[in-house]
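Note that one protein chain is taken out, while the other chains of the complex remain in position.
Order of writing sets the chain letters: A and B. Residues in each chain are counted from 1.
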Amino acid sequence: MAAHILPKRVYYTIFAILMFCTYLTVQIAFFDLGRLNAIAALAIAAFKATIVILFFMHVKYSTRLTWAVVLGSIFWFGILVALTMGDYLTRSWRMFG
Amino acid sequence: MATSTVLIPPRHYLNDGYGIASWLLTRDHKRIALLYLASVTLFFFVGGAMAVLIRLDLATPAGDLVTDETYNKLFTMHGVMMVFFFLIPAIPSVLGNFLVPIMIGAKDLAFPKLNLFSWYIYVVGGLFTLYALVTGGVDTGWTFYTPFSTVSSTTNVVPTALGIFITGFSSILTGLNFIVTIHRMRAPGMTWFRMPLFLWSTYATSLIAVLGTPVIAITVLLVAAERLFHFGFFDPRLGGDPVLFQHLFWFYSHPAVYIMVLPAMGVVSELVAAGCRKPVFGYSFVAFASLAIAVLGFLVWGHHMFVAGESVYSALIFSILSFLVAIPSAVKVFNWTATMYKGAVSWETPMLYAYGFIGLFTIGGLTGLFLAAVGLDVHVTDTYFIVAHFHYIMVGGTIMGYLGGLHYWWPKISGRLYNEGLAKLSAGIIFVGFNLTFFPQFVLGYLGMPRRYHAYPPDFQVLNVLSSAGASILGVGYLVPMVYLMWSLRYGRLAGSNPWGAVGLEWTTTSPPPTENFAETPIVTWDAYDYHAPVEGHVA
Partner (left out) sequence: MSPEAAHHPHVPGLAHHFDSLEQQTEATTLGMWVFLVTEVLFFGGLFMVYIVYRTWYPEAFAAASHTLNITLGTINTAVLITSSLTMALAVHAAQLGQRKLIMIFLIATMVLGAVFLGIKGVEYYAKFEEHHVPGPGFRFEEPQLAAHAQIFFSLYFLMTGLHALHMIIGFGIMLFMLGWTWKGTITADYYSPIEIAGLYWHFVDIVWIFLFPLLYLLGGRGH
């Protein structure tokens, strides 16, 4: 690969952020925030995944094709969830009033 | 770079190494294609044998040839064999494997060892499934609906599920290989829009394989796990939802039908261009239509579940999306037809299959639109109308495309020409046999005959007998090519590099090609179907 060699301190920084986010997500879990618990947990997880992808997996410095592949996989999983939940969430809806 | 004038080169991929090890341990994509050819043909005849028994039983209204249980096993195994072990791999793994590197001017696929491994995975999966067949069979239907498959069925569900799971990886790895090859190994000058349309179709097919197959993999694994460990994901008694299985199953299995038909469409594009000596009309529209089919194909799976218990609103969304997915297919049919207009239309065997495809796929596709309409689907779902619809596409479409491609590229693959008279005759027999088998089934379905039943009211017998008669004719039609194609290997006339006078990189190299495909890496400066400008290296 066209070697973009990241300085090691980038990896250490990302590592620190990941550890902090882990601590954060566990702390939040001890509060009862109702719906927000899941949203917060997933948002933090998504952020962690994003920085792993961008920096540990070098996607920030990769080709557009790599970006397309990464985004495509997330989008396709999204299709599965969206259209399936579209069924489950509308099952109890009454028909046309 | 001139076309080779020798009729058959002294050294080519078929004689580059002898002995069974040179075949079973080959890295050459062309030899791997032939390994696949042998195995898919074997599974085709296993599935075909099931079909023979089914049609024999259905010739009489009483289910008197086999017991109910056995009949359930017959149609299940017919479906499993045909879908997973023939229709999905056939064109990609046989024609795709052979042609993709040659059509882009490369020496091999990106990952030759992975390619060989894919074949072994396919064979192992197939053996699992054959084992399940001979030790008692499966009776759930190829769709494995829960909770019957996970709780009540007493047949070999787990080995069959595992066989499908294993074979799925063959499909995934082949798709992966094609995607990387097409992205990264095109010869100098071979831009995306100079590629033959067969490659666009193969690329789109590979996208579907990579995105969809993993979901069926986890789904059949869940079925096996539920059966073995009684988890309850799909069991209402334990709080599970059987319809969830159907969502997961059809998320793959609908796009899978595009895995089955897109490669055939790719073949037809090649056949129509060569057979009419004209560039395909609207090249970029056809190319983008392949991608559109691949993408839209993932958005319509709920049309298999209109009566299964999905919400009405969900059904409406899936219905509208199903209408949309017909558009790119129609674009292709229009463009093939426009290609033929004022073309030098030929009537050689491959072209006969192409024209057959266009007509029969149109019928199959239009009946698909009927089924996309929820109101009509409720009436004909689980009847023979559905059976006829998908056989028009799978058999009238895909198998005709496969046979057309096999005949068109046979001279390149083998270096020999087959007997044209017998070939035309077989094509004719197949066309007649096919329509006689499946057209009556549209009527039967509309009249209400359920699918997967082997006993039916006597009023339906005439149509069933017509269908069974057609099936016997179709069977003959499939057997004859086996004979003359094998015969041609030994006794056929030598073909030379370009017996069709077609444009394409594959026709610039010898027949059969050398192991490394080209004596020198081609440098491409012409469009995919440059029939008007004679270019050095192509027979004008």
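Please note the rule applied: a contact is a pair of C-beta atoms (placed from the backbone, for glycine too) under 8 Å apart; a residue touches a chain by one contact, two chains touch by 3 or more.
Please read these numbers as outputs of a predicted model, since none were measured by experiment.
Enquirer: Can you tell me which of B:Ile88, B:Leu222 or B:Val333 touches the chain that was removed from the display?
Expert: Final answer for the missing-chain contact: B:Leu222.
Enquirer: If you put the missing chain back, which residues of subunit A would it touch?
Expert: 1-3, 5-6, 8, 11-12, 14-15, 18-19, 22, 25-26, 28-34, 37-38, 41-42, 44-45, 48-49, 52-53, 55-58, 65-66, 69-70, 72-74, 76-77, 80-81, 84-85, 88-89
Enquirer: Residue-wise, where is subunit B in contact with the chain that is not depicted?
Expert: On the subunit B side, contact with the omitted chain comes from 106-112, 172, 176-177, 179-181, 183-185, 210-215, 217-219, 222, 225, 229-233, 238-241, 244, 247-248, 514, 516, 519-521.
Assume only the chains that are shown with their structure count from here on.
Enquirer: List the centre-to-centre spacing of subunit A and subunit B in whole Å, with centres computed as mean CA coordinates.
Expert: Going by mean C-alpha positions, subunit A sits 37 Å from subunit B.
Enquirer: Please give the residue numbers of subunit B that touch subunit A in the complex, ascending.
Expert: Per the touch definition, subunit B meets subunit A at residues 183, 211, 215, 243-244, 247, 251, 298-299, 301-302, 310-314, 317-318.
Enquirer: Which positions of subunit A touch subunit B when the two form their complex?
Expert: Of all residues in subunit A, those touching subunit B are 65, 72-73, 76, 79-80, 83-84, 86-88, 90-91, 93, 95.
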